[in-house]
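Sharing a structure below in structure tokens format, with a few things to ask.
Every protein chain except one is present and positioned as in the full complex.
Up next is chain A:
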Amino acid sequence: MTESVVTMNKIHYAYDNKPVLSNVNFEIPRGALMGLIGPNGGGKTTLIKLILGLLKPDNGSISLFGQPINKFKEWNKIGFVSQKSNTFNKGFPATVFEVVSMGLTAKIGYLKFLTKQHKEIILQAIEQVGMSDYAHQNVGNLSGGQQQRVFIARSLVNDPELLILDEPTVGVDHENVQRFYDLLERLNNKRNITLLLVTHDTGIITEHATDIVCLNRTLHFHGDPKEYTSLTDRDLSNFYGHPVNVVSHDH
């Protein structure tokens, strides 16, 4: 059996008495490229916040890398690109290099400074996401897809074992979405990073993911993409609460 990097057991969560997650059981196997899909308000971002320890479950238990979350200390094993990262202040005067360097701030620790070695790590991360040509450009001047790459690089400097991305491809055009998924697959295969990816792009994610999870209050589906694509439209509309078309990006 493969070891799991995240395990959620019977999780319940409510915002001020408004239940959002109920009885969620969930596991991310090491090495997975997991797509998390579901309707708006289905609780995807909430689930991620629970994993990151930003919210505490009302009920149930979470473990990370085999440890109960309240004992877990190695937070730099987990990289996170939030849904809000593409709404950052576009006028913020920071170069790509500077933004990526922020990923190391906590790791370096208080009262210490960036060393030559850190700078190497930063440049490497920028290269891995294919942004070397832009290293000294202001990040606000880049396209949405390029900005997402920069935020991924910011996570990569910590050598994460799990990378969580909340809707990273919103506003990225089709061709660049394709390149973006290629990048994710590369990280998944070459660097052995486990990926959890929230997306509404049900067509393209099924081409790249190893696992698909559908969340709407509770888990409605957890399995491999082939199974998911074979679900009938009726299953899906039950799950979404309205009819859907699975948009395919095959041409």
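A few remarks follow.
The definition used in the following text is that a contact is a pair of C-beta atoms (placed from the backbone, for glycine too) under 8 Å apart; a residue touches a chain by one contact, two chains touch by 3 or more; residues count from 1.
Operating definition for what follows: contacts and distances are computed from a predicted model.
Think of the chain that is not pictured: of "Radical SAM protein", "NADH-quinone oxidoreductase subunit D", "Fe-S-cluster-containing dehydrogenase component" or "Metal ABC transporter permease", UniProt labels it "Metal ABC transporter permease".
Only one of A:Val99, A:Leu184 or A:Leu219 touches the chain withheld from this view, namely A:Val99. In the full complex, chain A contacts the hidden chain through residues 52, 54, 75-76, 80, 82, 84-85, 88-89, 91-95, 97-99, 101-103, 105-108, 110-111, 113-114, 136-138, 154, 158.
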